[in-house]
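Note that one protein chain is taken out, while the other chains of the complex remain in position.
Entry: subunit A
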Amino acid sequence: MIQATLDVATIRKDFPILQREVNGKPLVYLDNAATSQTPRQVIDVIVDYYQNYNANIHRGVHALSQEATDAYEAARKKIQEHFNIAKSHEVIFTSGTTHSINLVANGFSSFLKKGDEVLVSAMEHHSNIVPWQMLCERTGGTLKVIPMNQEGELIMEEYHKLLTERTKLVFCNHISNALGTINPIEEIIEAAHKVGAAVLIDGAQAAPHIRADLQALDVDFYTISAHKVCGPTGVGMLYGKEEWLKKLPPYQGGGEMIAEVTFEKTTYADLPHKFEAGTPNICGGIAFGAALDYMNGIGFDEIAHYEEELLHYATEKLLVIEGLRIYGTAAKKTSVISFNIEGIHPYDIGTILDKLGIAVRTGHHCAQPIMDFYQIPGTVRASFSFYNTKEEVDSLVEGVKRAKNMLV
């Protein structure tokens, strides 16, 4: 393993929230898969926007509007470069991954016919299941599920069998939020294209760990949320290949997305504005760009190496606790550990950890089908970021032991 070179002590100083206490204890924030924390560099950008150039964009003749427009479009460029996207108008600003997915699902209702099939993986977040169910209900299409094995890996032989000329769309997350599994999306995309199906990859959980090259992946759609990569909530990206974005009908009507309006007919604006009706989250978009700058400043290779080290360290330490089982043991996974202790409800463990200042997620993680698969009510999920430390992992392990002693 390559030795991690991150100066975590210095990095932690960038995050004001990491200095606070919870229940009289230093905060140990291990719910990064739900949302990442925000560094001062991003907070400063947000403050600067509202203090110095808050204005509506794309339509004003005045200086503030021009400055805001320039900053917003510069953020779009940053996102384009970060994901190696061919054209900046293939980057659509949305309110986040859920919005992005709904935009595509809604658009596909114009293409999908009765008998057509949509494939989704067995390890999807609810936001990735429900829009496709709604799409199939509207169109008479059929939703099929790519199964997974006990380790929490997709069974690729089954996937290849499910692909037919009826398959129109394949949907899969890049990384599972509940299990941390890194899915073989290269193989998924390539095989789907062979039968003429489009592929949407949800990159929400991947973005904080992996810098995806979307041209190399040849993916049709890719989505992320800014708040998973040290940016603000309520803003995200939909990437779509130009040919697809041109084909898809607009999702919402409103200002910004039109070219010309009369009461008889409206012509739509060009990309990306066709999908950006109304005043967008301008400050959020600009801060999203700043967040990517921040993470790139640290370096995704360094982040990946360090998080891998944390993952191994935490896995080893947790498994020493008798009765502890980890769900999601894929060969390729990110720094997410979903676990339970025999005979103890995850909610109880989460409650005790909270009293100790340790923030984890408990429950079904919006992925009930996975919980049904393992026949459990939920798990405790600890998810690590590059600003977490081995000392914090130790606190988690001690906290879990303490909870176990109290609860058994």
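Please note the rule applied: contacts are C-beta pairs under 8 Å (C-beta built on N, C-alpha and C of every residue); 3 or more make two chains touch, one makes a residue touch a chain; residues count from 1.
The working rule: contacts and distances are computed from a predicted model.
You can't see one chain of this complex, but its UniProt record names it "SufE family protein", from the set "Metal ABC transporter permease", "Heme exporter protein C", "Carbon-phosphorus lyase complex subunit PhnI" or "SufE family protein".
Touch with the chain that is not drawn comes from one residue among A:340, A:362 or A:383, which is A:362.
Although one chain is not drawn, its touching partners on subunit A can still be listed: residues 23, 344-345, 347-348, 351-352, 355, 362-363, 377-378, 406-407.
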